[in-house]
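As you look at this complex, bear in mind that one protein chain is not there, while each of the others sits in place.
Note that the chains take the letters A, B and C in the order they are written out, and that residue 1 is the start of every chain.
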Amino acid sequence: MAEISANKARTIIRKALAKGDEMGFKPLSVVILDAGGHVKAFERADGAAPGRFGIAHGKAYGSVMLGMAGTAQMARAEQQAYFMAAVNGVYGGQVVPVPGGVLVRDKRGAVIGAVGVTGDTSDNDVIAAMAGIEAAGLIGEA
Amino acid sequence: MAEISANKARTIIRKALAKGDEMGFKPLSVVILDAGGHVKAFERADGAAPGRFGIAHGKAYGSVMLGMAGTAQMARAEQQAYFMAAVNGVYGGQVVPVPGGVLVRDKRGAVIGAVGVTGDTSDNDVIAAMAGIEAAGLIGEA
Amino acid sequence: MAEISANKARTIIRKALAKGDEMGFKPLSVVILDAGGHVKAFERADGAAPGRFGIAHGKAYGSVMLGMAGTAQMARAEQQAYFMAAVNGVYGGQVVPVPGGVLVRDKRGAVIGAVGVTGDTSDNDVIAAMAGIEAAGLIGEA
Partner (left out) sequence: MAEISANKARTIIRKALAKGDEMGFKPLSVVILDAGGHVKAFERADGAAPGRFGIAHGKAYGSVMLGMAGTAQMARAEQQAYFMAAVNGVYGGQVVPVPGGVLVRDKRGAVIGAVGVTGDTSDNDVIAAMAGIEAAGLIGEA
């Protein structure tokens, strides 16, 4: 399956967390999913709340399953709240439709997975995610 | 149970996808349900996001279970969001109340199933669904 | 994502159903999943029971998620029933651990999806699945 390799996943996590530290963000949690929405790697920084895996996962999972990153999901949720609520029914309540869910593409534009970051504001979560994805030589769509 | 035959289901899928290609829509996914809301046939075009089965299914499933096509469901959701949320509680979260869920009737007007299309805008999804249903000699109610 | 293309999926379904007709099997249902366990295509022959999508899906889904085809799952279930019961808890009850779930590999041996067939005996379901997979030029592991 198309996926972010374990090596690249580790780079994304390390660099996203480092970006957060550098910017003075609150402790972040970072998940990497493959192109089928399955967990490849995750790390929760010391000091982050215990439930952060689920939020990071929900941001990335919706991105993969719908082929639509967090910013676009949020726009849809604001226009048509009942649609995103229904989507969550279909996907077992596993979708968190806000920025911080970032689609990852390879050089030819194919989706190979997604990154989900949570812990600070949604906008700051995106900054950390993009720093990680770029450090791994991949292309993010927030 | 009344149902769309396998032959007609194949025609609907083929023609709906062909209509999407012809119109330049994004890659579509098309599901056919029988009159009991059970899956008869499905195809997801190459390039569509992995989670599209659930969305296509949710559009068609709500249509059959409520006897109300996607356009009418959306009108109800916009007037009374809590009603469609409650419906989703009853049906296990499997209803996506937007256009693209199309009831299919035989020549005498009896519901024999539903078609669900997802991938482009809801309005374009309906165009593809109707093209497929008409090519199969059946009557659609969007 | 690595997946069986829509074209190949259609070939697998057509040839698996044709094999069933030729052998005099009961009406079959055939699902094709991608390498992430997501539905790519499905068809239920006329005369098959309405709930057959779930059984076909469950056979193929467990195969992809565990990387273990139906025959190996059945052996494990017979040795250690509580293990397969626990697996089903983890995967939301979506695993049917019997033959008829067939892993599909590309020429280099990578898993690109799975086929699930149900309707006749488990052994006959495998015969139909393998006929479809071979007709598509792919390699099945039953």
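Keep in mind that, in the parts below, a contact is a pair of C-beta atoms (placed from the backbone, for glycine too) under 8 Å apart; a residue touches a chain by one contact, two chains touch by 3 or more.
Note that the coordinates shown come from a computational prediction; the quantities given were computed from them, not determined experimentally.
Engineer: Considering the full assembly, with which of the depicted chains is the omitted chain in contact?
Structural biologist: A, C
Engineer: With the missing chain put back, one of C:4, C:17 or C:35 would touch it. Which one?
Structural biologist: Of the candidates C:4, C:17 or C:35, C:35 is in touch with the missing chain.
Engineer: Using the touch definition from the top, which of C:23, C:49 or C:81 touches the missing chain?
Structural biologist: C:81
Engineer: At which residues does chain C meet the chain that is not included here?
Structural biologist: 35-37, 64-68, 80-83, 85-93, 111
Engineer: List every residue of chain A that touches the chain not included in the displayed model.
Structural biologist: Its contact residues with the unshown chain are 1, 3, 5-6, 9-10, 34, 36, 38-46, 50-51, 53.
The criterion applied here is as follows: only the chains that are shown with their structure count from here on.
Engineer: Spelling it out: a chain qualifies if it touches chain B and also touches chain C; which chains qualify?
Structural biologist: A
Engineer: When chain A meets its copy chain B, do both sides use mostly the same residue numbers (more than half shared) or mostly different ones?
Structural biologist: Different; most numbers are used by only one of chain A and chain B.
Engineer: Could you state the distance in Å from the CA-based centre of chain B to that of chain C?
Structural biologist: 25
Engineer: For chain A versus chain B, what separation do you get between their C-alpha means, in angstrom?
Structural biologist: About 30 Å, centre to centre.
Engineer: Two or more other chains touching the same residue: where does that happen in chain B?
Structural biologist: In chain B, the residues touching two or more other chains are 50-51.
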